[in-house]
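All protein chains of the complex are present and in place, except for one that has been dropped.
Showing chain A:
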Amino acid sequence: MSTTKSLSYVRKEILEQQPAPRSQVGFTRWVRENLFSGWFNSILTLVSIFVIYKVAAAALPWLLGGVWDASSLEECRAVLNERFGNTHYACWAVITERWNQLLYGFYPDTEYWRANLAFFLMLASLAPVLFDKIPRKMLYLTMAFPFLLVWLVWGGTLWGVISVAAGFVLGGVAFKLVDRYGSMALSAIAAVVVAAIWWLFISPSVVDGLNAFLPFGHLQEVQSRDLGGFMICVIIGISGIALSLPIGIVLALGRQSDLFVVKTICVGFIEFIRGVPLITLLFTASLLLNYFLPPGTAFDLTLRVIIMVTLFSSAYMAEVIRGGLAALPKGQYEAADALGLDYWKAQRLVIMPQALKISIPGIVNTFIGLFKDTTLVMFIGIYDMLGLSNAIRANSAWNGIYWELFIFIGLVFWICCFAMSRYSQWLERKLRTDHR
């Protein structure tokens, strides 16, 4: 039949590849598809270009034409008047002139090297935590870093921090010893009791004795009220971040516990902390806490603030991680159980790695929130960067300068938070193993 005949077809020669039309490749295509795909989009594009031009035309000269070298706002304006005939330009000189203060607060300037060293040690000890390519041996530095930080920033002899570290070691030893004979809970209690006895009763006299006879590694002491600027943000922020994650995990697990008492305590804690503004907790830390402590105990203000910030964000952290736990199929728990893994091993090896991976966006969100919330400490008299901007304006030399300081502070925070955000996205991509 004729239909059969017309269906039959045999190709004789193979066609050569040909280049795509100019309008279908590269930049031209991108512009056509994204900016000028129709009359409405074309108008929007033109309007947007106009707006961007207007904003840039207004802001860029102000940003770029600023003065970087002057010792007061008046001097700065004089320079601008001379140069442009008006003062519609930024006065960045405040940042160069107060650079050290913005970074270190009222830290004694002969001791800046300690703060710098602590900062670089911090980066070095974060590296093995953040990147698994870094040699694992670096984790020893990470473990030692909290003690080094306290010694470097607050000064004194090394004995104080060594004794605090010894408390942790003793607690750990007690845990191991009891763990051989008793249950997990019993060994945890033993560890806390042993460490507490050491810290409260034995260590103070030991440290005093050692300080008197062998003042080893003595650095000039610096009071907490002299700390400030970017430095205090980093100290509070990093401590809060490092502590709130483990506490959050424990709270999230406690909230799911079958033990009524544990569950009630965790739920009560989370709901209380989430229901109270951070600023209230900070005021409590700065004003009220001393009334409840035994008289004579000097409890450092920075430490109190770190504790409050940590508790605050660990409540949020707990809820974020609970979300991750809820997203895991029940089968994962059952498979771990069926293989004979006990509760803690199942959590550590099977449940938490997956739950934390799911929660990465929420966890980093909480971290970023915490880091920015450190600016709230200005309300309890700690001079962080924002608090310093007020102090700088209070000086007659810089009275009336707002934008430059706020832009600088905003930029510093933005860089830190953007770095966290990019890191979390990279980590999510790296850990994605389940699909494909």
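Rule of thumb we're sticking to: contacts are C-beta pairs under 8 Å (C-beta built on N, C-alpha and C of every residue); 3 or more make two chains touch, one makes a residue touch a chain; residues count from 1.
Assume contacts and distances are computed from a predicted model.
K.L.:
For the chain omitted from this view, which of "Glutathionylspermidine synthase family protein", "NADH:ubiquinone oxidoreductase subunit L", "Response regulator" or "Amino acid ABC transporter ATP-binding protein" is its UniProt protein name?
P.N.:
Matching the unshown chain against "Glutathionylspermidine synthase family protein", "NADH:ubiquinone oxidoreductase subunit L", "Response regulator" or "Amino acid ABC transporter ATP-binding protein" yields "Amino acid ABC transporter ATP-binding protein".
K.L.:
Which one, A:60, A:193 or A:339, makes contact with the chain that was left out?
P.N.:
A:339
K.L.:
Considering the whole complex, which of A:86, A:110 or A:433 touches the chain not shown?
P.N.:
In the complete complex, the chain left out is touched by residue A:433.
K.L.:
If the hidden chain were put back, which residues of chain A would touch it?
P.N.:
329, 331-332, 334-342, 345, 349-350, 353-354, 357, 431, 433-436
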